[in-house]
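The complex appears here without one of its protein chains, the remainder shown in place.
Here is chain A:
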Amino acid sequence: MRKSLYETDEAIMEGIRNDDERALAHLYKLHFPMISHFIINNSGTDDEAKDIYQEGVIVFYEKIKSNSLELSCQIKTYLYSVCRRLWLKRLAEKGRYANRIEDSENYLSLEEDVPQHEENERQFGVMAEALDQLGEPCRTLLEDFYIRAQGMQDIVEKFGYTNTDTAKNQKYKCLQRLKKLFFTSYKPEV
């Protein structure tokens, strides 16, 4: 990886916008030590650090992808702020209140970005659960069709249906169930 390519924040953001995986990898590696140190210093573990950091990167990534990021500081500060907030929340959930957080960086309060992310997380949680309850082969069928966007013909062959009509019918039934499962536990807070 040529490091010089992503030396500035702008270059990294541009890279992410253009779906450049190297930009993401570079960003990830660049700031992980900072967050890892922060979490471990504030009564966290390596795994928790990884978890929180990934969430933080996801928030950042999705903000860039949806073009709704108005960065008024360095990426570093933004990530630190997001992760700090997420970690405080995590600590609160664990019932451990951090009375004294040891900061190594300056941070922003980020009133809007994190709650939006939490709402998304909740939705994904529900979706994951619904998909789990759906069971096979419905789950794979739907994932193949909607997420991996495979053609009907491929699916017919993969699952051994007699024709596309049967597959479509099966897919319809599966989707019907998924919807039921999803909406019983998820009410959008809009």
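By our rule, a contact is a pair of C-beta atoms (placed from the backbone, for glycine too) under 8 Å apart; a residue touches a chain by one contact, two chains touch by 3 or more; residues count from 1.
What we mean here is this: contacts and distances are computed from a predicted model.
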Per UniProt, the name of the complex member that is left out, chosen from "Trypsin-like peptidase", "Cation acetate symporter", "LLM class flavin-dependent oxidoreductase" or "Amino acid ABC transporter permease":
"Trypsin-like peptidase"
Could I get the residues of chain A that touch the absent chain, sorted low to high?
21, 24-25, 28-29, 32-34, 36-38, 41, 50, 54, 57-58, 61, 102-105, 120, 123-124, 126-128, 131, 142-143, 146-148, 168-169, 171-172, 175, 178-179, 182-183, 186, 188
